[in-house]
Structures are given as structure tokens and as C-alpha cells.
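Dropping the structure in here first, questions after.
Entry: subunit A
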Amino acid sequence: MAATLATQSQPRVVLSARGLGRDFAGFTAVNNVDLDVEHARIHALIGPNGAGKTTVFNLLTKFLQPTRGQITLLGQDITNTRPDKVARMGLVRSFQISAVFPHLTVRENVKVALQRPNGLSTQFWLPLSALDRLDARADQLIEQLGLAQYRDHRAADLSYGRKRVLEIATTLALDPEVLLLDEPMAGMGQEDVAMVAGIIRDVAAERAVLMVEHNLSVVADICHHVTVLQRGEIIARGDYATVSADPRVRTAYMGSEA
Partner candidate 1 sequence: MAAKSETVASEHVAAHPRAGQVQLALVAIALAGLLVAPMFLYPIFLMKLLAFALFASAFNLLLGYTGLLSFGHATFFGGAAYFTAHAVKVWGWSPEAGILLGVAGAALLGLVMGAIAIRRQGIYFAMITLALSQMFFFFCLQAPFTHGEDGIQSVPRGHLFGLIDLNRPMNMYYFVLAVFVIGLLIIRRFVNSPFGMILKSIRENEQRAISLGYSVQRYKLGAFVMSAALAGLAGGVKALIFQFATLTDVTWQMSGEVILMTLLGGIGTLLGPIVGAGLVVTLQNYLATSDFPVTIITGLVFMVCVLLFRRGLVGEFFATKIGRKMGFRSES
Partner candidate 2 sequence: EVSDGVVKIGILNDQSGVYADFGGKYSYEAARMAVEDFGGKVLDAPVEVVTADHQNKPDIASNIARQWYDTEQVDAIMELTTSSVGLAVQALSQEKKKITVNTGAATTELTGPQCTPYGFHWAYDTHALAVGTGGALVKEGGDSWFFLTADYAFGYSLEEQTGNFVKSQGGTVAGAVRHPLATTDYSSFLLQAQASGAKVIGLANAGMDTQNAIKQAAEFGITAGGQRLAALLFTLAEVHGIGLDAAQGLTLTESFYWNRTPESRAFGERFKERTGVMPNMVHAGTYSAVTQYLKAIQEAGTDETEAVAAKMHEMPVDDIFAQGGKVGPNGRLIKDVYLMEVKAPGDVTEDWDYYNVLATIPGDQAFLNPAESGCPLVQ
């Protein structure tokens, strides 16, 4: 582990893909994508609709099996690993269409996530009160994301935007090494956008974040690195300034005014 210390000053690549590709019945959704996600950095994946961003997410998290290419997580090849295993190795995602446990309360939602890293998920012989020791951490997360007021509400009763926030809270509960966020701000009101952006920045201090986002001001604000996809292929990469100056990116994605 001495090596880790030595390289800490340099960016450390935690998740990388090489030559990643995926076909759907003759249609190539993702092709030849190389990607490096670094520790303590926020990496944005942007591109027009249908460019293949969500598909890349699905490939990286193994919800889809790649047709081509190789994926490495924390130095281990995960090209053929099952999605739950990948999650246990420290790569956790959110979904583009919000995903919560609707009939559980906000706190229970977070606690379900906390159970696994705390080794409290297979004990069928323990009473539920065994989970009480997760309360403090859960409440802390809920507080952090401004959901304290809704702690005992059922997730189903939350508005769309708050469901997204809750989803981020559950994701953070796993304290993942790499966080994949699919359009975390979509459908959120402005004040939430700023808050969530702040949260993402904070959590990125200790982990790598890869996010898909159409809200370019957020991307410009918090992302260290941007990769632009179009028709499944990478057309540009670099920091926001570089990328947004690229004429190909402007015509394909941003349009005239951005």
C-alpha cells in the first residue's frame, strides 16, 4: 500500500474503460469509448440525447454487458462481473428515472443502503432493532441533504425533485469509491440544483464522481473534466472551457446560444 501514498499527489485513476462498445440488434449505441475517472475529481459526461450516456453508465455498472472493450475498477478487471458485485466493490450509481423504495420512509430508504456496508443484511435471526445503530448515520445524511423535515414520510409521497435528492442520499450512504450520477439535477427546482451541486462537490473530495448532466452551468461550475459523446463516440474531452469552445460540440450539443 506504500504505492498509494506515493501517488496521492497525482490524480489516481479508479475507474477506466478501454475501447468500450455496445450494439443493440445491429444498432451501435456506444463505440470505442475510452474513459478515465479519477479520485477526488468530478467528471462530466455530456452529449445530445441518445448519444449513449446512459448506456455507458449501464455498461460501467454492468447492468448491461459490453459487446466490446474492457472495464477496470480500482485495478481489477470487472468486464465480466455481476452488477451487485460491482456495487459491493465500490461503484454505485443513481438512475435517470428516479429510483427509491416508495413504501419505505425516507429514513428507511437510507438505512437499507447503510445495512450492507455495515454487514447487517443477511441476519434473519436478529430483530429489527439491530438496525437502530444505523439511525445516527442515516439522520446525518438526511440532514445533510435537507430532507430532515421529511424523515418519516414515505418516499412515494415526496415530490419528484425530493425523490431525486433522496436517491442521492441513499447512494452516498454506501460511501462509494466511485459515484455515478445520471442527470442528478433533472426535474429539480433551482434552489435544489444549487444545493445538490454543493453536495456533489463536497462528496467528491474523497471519491471519484462521474455524472451525466444537461445543466451546463452546473457542469461548468463543479466539473474538473468533461467528456462529450455523440452517436456513441467521444468527440471531445478536456475541461469545460476547452470542450465548450470546440465547434463540433457546439453544433452537436450546445446549440448557438450556450
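Just so we're on the same page, contacts are C-beta pairs under 8 Å (C-beta built on N, C-alpha and C of every residue); 3 or more make two chains touch, one makes a residue touch a chain; residues count from 1.
If you want to know what made the cut, all candidates are chains of the complex that A comes from, given by their letters.
What you see is a predicted model; the values in this text were computed from it and never measured.
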item	value
Touching partner of subunit A in this complex, picked from 1 or 2	1
In the complex, subunit A residues that touch candidate 1	61, 63, 82-85, 87-88, 92-95, 99-104, 108-109, 111-113, 115-116, 120-128, 130-131, 156-157, 170, 174
